[in-house]
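Apart from one protein chain that is not included, each protein chain of the complex appears where it belongs.
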Amino acid sequence: MAQTRSSARSGSSGAGEARIGAGARVRGRIAGDGALTVEGHVEGDVALRGELTVAEGGEIHADTIEAEALVVSGVVEGELRVSGVVRAMAGSRVRGNVTGGASLALDDGAQFAGRIDAEFDLPAELLESSGGSPGRRR
Amino acid sequence: MASTVIGAGITIDGEITSDEDVVVQGTVRGKLTARDGVTVEPGAVVEADVSGGPLTVAGSITGNITSTDRVDLQPGAKVIGNVKAARITISDGAQFKGNVDMDV
Partner (left out) sequence: MNGDVATIGRGTVVRGRITGAANLEILGRVEGEVEVDGDVVLDARGLAAASLSGRRVTIRGAVRGDLVATESIVLEDGARVVGDVRAPRVAIATGALVRGYVQTGDAPAASSTARARPAASAATPRAANVSATASAPRTPPRAAPAPVPSPAARPAPSAPARPVATAIAGSHAAPSSNGSQASQPSQTERTPPRAPSAHAPVHAPAAAPKGPPPPVMPALKKGAKGAMSKKRA
């Protein structure tokens, strides 16, 4: 089992595809410009410019996880600062607030606990305080 | 046509306002206002003022009834309240206690 302390940098080119294999344990911060697939264990913050994929069996325990998108089939814990989509697949376990404007997609069977603050407006009728006359809309 | 059906197992505590038909099979407590017909089916319990178009009552209403059309109390109906309607029919077997005002 490879143990890596301190920071690890993933490939800098956009096409670079970095992977933390199933048998690897990383303790420390991971930063990178490309995409990253985690199949092993990561304990520490992750700051990616690309998409972060946590495969089944993979785990990330962090204070903060930053990525353009996050797809989880394994276990993820930490504040999810994601700008795109956070997708939790069936069998995944995700815990953490989703900040950064991401939208959340949960497959049936995913376990999730956290706040999400997507930016959108409710229809006007729901913005008014209750007690408004029902006939107003018609 | 789209209509509202308050099923037998449902209880609504509050106000119902509709611009379509309303059928009550369950329990309504509060107020019921419909622009179209209101049907209170056997077994239904309405403890509310009811206003609407044609009203057909086979269940129980405790409250004042106002109709822009006719009010039809069927056998088995039990109404306690005042009725204000252009026309009213009280079938044999219906129970009614209240005033009837047909001045429209």
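Note that the chains take the letters A and B in the order they are written out, and that residue 1 is the start of every chain.
Here is the rule we use: a contact is a pair of C-beta atoms (placed from the backbone, for glycine too) under 8 Å apart; a residue touches a chain by one contact, two chains touch by 3 or more.
Quantities reported herein were computed from a predicted structural model and do not represent experimental measurements.
Note on the undisplayed chain: of the listed residues B:14, B:75 or B:93, the one touching it is B:14.
Interface residues of chain B facing the missing partner chain: 2-22, 26-27, 30, 35. Panel shows chain A; residues 59, 61, 75-77, 85, 87, 93-95, 97, 103-118, 120, 122-123, 125-127, 130-131, 134, 138 of it touch the chain omitted from the view.
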